[in-house]
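Reviewing the structure listed below.
Note that this complex is displayed minus one protein chain, with the remaining chains in position.
Let's turn to chain A:
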């Protein structure tokens, strides 16, 4: 469902060529729930942008849902759902219901099918109580649930979640995770999740990709990840050790942190 074959992406920053991602190869099968980990600036966002058609790889190739993301952007957009935890697709001044209704028109979802999906979302995400509330009055947890609903109402085959639990309290996190696990398993949705919250990984994912210095540093199950640092009690400690190990190896060439992230730097 998701394929990367030697995918790389360079940026020119003040005349210097910076490799944000280099020679990345992995495959995600249909229905898998995969976490993509890595320290800040490792190339996670660049990877996600290549997979969603926002950035074109400068080397290698990627395919998502059978399409080349940058060439078939619009066709791909109909098949994938994207949640950027730090941003919102919802209309700030309008009731949540209106933003969700717009998804129906944007993705041409049949009215009856849409009704059923929305009922399911309301049920599982408990949206009913604030469908009529303007988005600016929602709590972060409510807003995030609204954003997740908006990304799923057209029933995408691939869901890309970029830090979907950032800033949420423990209860909201648990609700979001429970929903994602259940909904995506039932619909066979393929999910790629980036996060810094290892609770997300433990609760949701069997498989972990670790990107560091723009390369794939680890690809395996959560248990295999644990085994890389025996004696460490929690997965946080395991990942911290992996990140620290990579820090001691020299960075060639050094990565400027802002460049591979946010399009504010890339635009």
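Going forward, a residue touches a chain if its C-beta (ideal position, glycine included) is under 8 Å from a C-beta of that chain, and two chains touch if they have at least 3 such contacts; residues count from 1.
In this text, contacts and distances are computed from a predicted model.
Undergrad: Match the chain absent from this complex view to the correct UniProt protein name in "ABC transporter permease", "Protocatechuate 4,5-dioxygenase alpha chain", "Heme exporter protein A" or "Aminomethyltransferase".
TA: Options "ABC transporter permease", "Protocatechuate 4,5-dioxygenase alpha chain", "Heme exporter protein A" or "Aminomethyltransferase" narrow down to "ABC transporter permease" for the missing chain.
Undergrad: May I ask which residue of A:3, A:23 or A:98 touches the chain that does not appear here?
TA: A:98
Undergrad: Kindly note down the residues of chain A that lie in touch with the hidden chain.
TA: So the residues of chain A touching the unseen chain are 9, 11-13, 49, 52-56, 70, 72-75, 77-78, 80, 82, 84, 87-89, 91-94, 98, 101-102, 105-108, 134, 259, 262-264, 266-267.
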